[in-house]
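Note sheet for the following structure.
Every protein chain but one is kept in place in this view of the complex.
Which chain is which? They are A and B, in the order written, and residues in each are numbered from 1.
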Amino acid sequence: MFALYCRDVRLALRSGSASALSVAFLLTVVVTVPLGVGPEPQSLSPIAPAIIWIGVLLASLLSLERIFFQDHEDGILDALIAGPLPPEVIAAAKAGAHWTTTGLPLILAAPVLAWFLHLSAEAWRWLVFSLVVGTPAVSFIGMFNAALTLRIRRGGLLLSILVLPMCIPTLVFGVDVLTRAELGQSPVVPLMFLAGLSFLSAATLPFAAGYALRANLD
Amino acid sequence: MPPGLRKRRRKQMIVLAILCLASATVVIGYGAREGIEFYRSPTQITQNPELSRDETFRLGGLVESGSLEFDGPVVRFSVTDGAHTVMVEYEGILPDLFREGQGVVALGSLGPGSFVATQILAKHDENYMPKEVMDILKAEGVYRPPE
Partner (left out) sequence: MTNPEKSAIDGESSGQNRAPDPRRRSLWEFANPSRFMTVSGRLLPFATALTFCALTVGLGWGFILTPDDYQHGATVKILFVHVPAALMAVNAWMMMLATSIIWLIRRHHVSVLAAKAAAPVGLTLTLIAITTGAIWGKPAWGTWWAWDPRLTSFLILTLFYVGYIGLWSVVEEPERAADLSSILCLVGSVFALLSRYAVVFWSQGLHQGSSLSLDSQTHIDNAFYFPLVTCIAGFVLLFVTLVLVRTRHEIRMRQLRILRSRRLHP
């Protein structure tokens, strides 16, 4: 499992484009929103948490299709499923690799980009924390839906229609952590719910995805 | 060898999943216990002032009739829940639906002698709705399944 995870991470890093592309996408979001909303800090600051979180969500969507697509094309996925690893383990490794190659760069880029949006200092302190706790849920949800749409050509649109509604709870709690921090309230409660979502997704979705993988590769 | 390994990996995976599920339960349970509170009542604050010191929170209750006074830009009024009353100080524009005798939620912290609010929300639940419609809507709730 670990070997598979390492291989996926290495492959993604070697091509390099996935991580860079999603960070670039987040940058695009951060640049376009002020152009639409206006440059005043007082209009940007309150929506900054939402922009960052929605940006991260959309940026992670971009690379979801790649989770299984390349391996399926090459026939590697069939070999993997036939191999000694149960499909849920493969699914979990894939989600982990997606998080490392997409989620992690986004988390590292977000605090820098948040400055451009005048995110308040109180919220900024919690930003990385909320992303670290919340983005695993996004990767697992995305991986599950990528497993569902594995064989569909141009499945990207359907994939995003499937993934985004499922990410609503993550988004709500993720933004609420920052909003509460901004207001000086304790953000522990939404942070707990966020962690709960990530744990829940990590516990159940690999099995669901494993089932979908087997159904898809019969 | 492969089937044995497969079984072992699957077992490890299930153990891991159970661990994750358990952590999810613990974390959500903890959050749910803390999270029910959306605002504190004046009673909670007067009876246990230590709990609310140095913390920003929401204070909720009714604006006491006749307590509202303006002092330049500063507004003072009392929030009551029947049993206890807390003085609130606020500088800024009150929402349109702010009325004496109506519900209010104030965000802020305990200052010397009174609660210093940074944001005031009027609770205008029933205000813009005819009562009969409200009753029907309530009855409607009886038939909706818990989603």
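Note that in this section contacts are C-beta pairs under 8 Å (C-beta built on N, C-alpha and C of every residue); 3 or more make two chains touch, one makes a residue touch a chain.
Because the structure is a prediction, the values reported are computed rather than measured.
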- Task: Determine which one of A:Leu21, A:Met166 or A:Val188 touches the chain that has been left out.
- Result: A:Met166
- Task: Extract the touching residues of subunit A with respect to the undisplayed chain.
- Result: 88, 141, 144, 148-149, 151-152, 155, 158, 161-162, 164-166, 168-169, 172-173, 176, 179-180, 190, 193, 197, 204-205, 207-208, 210-212, 215-216, 218
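Heads up, the rule we're going with is that only the chains that are shown with their structure count from here on.
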- Query: What residues of subunit B sit close enough to touch subunit A in their complex?
  - Reply: 1-2, 5-6, 9-10, 12-13, 16-21, 23-25, 27-28, 30-31, 34-35, 55-57, 107, 109, 118-119
- Query: Tell me, which parts of subunit A touch subunit B in their complex?
  - Reply: 1, 83-86, 88-89, 92, 183-186, 188-193, 195-197, 199-200, 202-204, 206-207
